[in-house]
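The structure appears right after this line, and notes come after that.
One chain of protein is taken out of this complex; the other chains stay put.
Read from first to last, the chains carry the letters A and B; within each, the first residue is number 1.
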Amino acid sequence: MWYYEKKLQYPVKVSTCNPMLARYLVEQYGGADGELAAALRYMNQRYTIPDKVVGLLTDIATEEFSHLEMIATMIYKLTKDATPEMLKEAGLGDHYVNHDKALFYENASGVPFTATYIQAKGDPIADLYEDIAAEEKARATYQWIIDLSDDTDLNDSLKFLREREVVHSQRFREAVEILKDDRNQKKIF
Amino acid sequence: MFTQYKYWKPYISPFDPCPPIKVKVYATPPQLYMGFQPPGLPQFPTPQEALRAGTLWPQLFSPYPPPKGGMKSE
Partner (left out) sequence: MSKKMPPEFYTLLEEIQAIDFVIVELNLYLDTHPNDYDAIQQFNENTEKSMKLKVNFEQKFGPLMNFGRSYSDYPFNWVDTPWPWQV
């Protein structure tokens, strides 16, 4: 089971009222390489992956949920006090008509989240390579969002999240090495 | 040692509609080079610095945007 802790993993500060940024950030909320997809992908893969890497998948999945909360915090703060007029100017008019200020699991183009984002092939190497690719794609997405944002406080939190993708990729690469290793193979037979 | 960013010069045609970006850049962060992380790597001196960096180990730290000299719009 899971416990909730009433704190963010990293402080989130937003210094400019710029709802346009919320529109871009939604990519990491409900997009194909976003935090929700990552959390659900790892959480789901752990049931069929060799026991040696279940701990890692569980822990990274759990951390991804705290990243999802950070992204939600950014979107919430950027839209909380925006008028319908401001949302319209930010290209969020369609969103407002459908959802008001509610967050929605969709990508930056408004495509709703789908389970097809969550790869689960059952082959440990295929799944871990998928995970490494997912981390690199999420890293790239953070880069492109930082390029579009001139909010230094927001970018500070986004750089943290980008760095976490680097570390997760490192650990998944190590997981592949663990599964390749044949030093303990004789004991099985 | 390795470099965290690589630069390349795309082909420029006289018929390209926009002013050319002469040098392009892509990231090659540390996890591509580290292999299995060796034990005992140096750590950031304080938890606060580790938090700010987003990692406990300076050798896994990847700066963004690329350090100067490698801006996208060059």
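In this text, contacts are C-beta pairs under 8 Å (C-beta built on N, C-alpha and C of every residue); 3 or more make two chains touch, one makes a residue touch a chain.
As the structure is a prediction and not an experimental result, all values here were calculated from the model.
Between the chain not shown and the residues A:E106, A:E130, A:D151 or A:E174, the one that touches is A:E174.
For the options A:G55, A:P84 or A:G122, the residue in contact with the chain missing from this view is A:G55. Touching residues on chain B toward the chain that is not drawn are 36-37, 39-40, 46-48, 50-51, 55-57.
Chain A meets the missing chain through residues 3-12, 53, 55-56, 59-60, 63, 69, 72-73, 76-77, 167-168, 171, 174-175, 178.
The rule is simple: only the chains that are shown with their structure count from here on.
Within the complex formed with chain A, the residues of chain B that make contact are 27, 29-31, 34-37, 51-55, 60-62, 64-65, 72.
Residues of chain A that touch chain B in their complex: 10, 139-140, 142-143, 146-147, 159-164, 166-167, 169-170, 173-174, 177.
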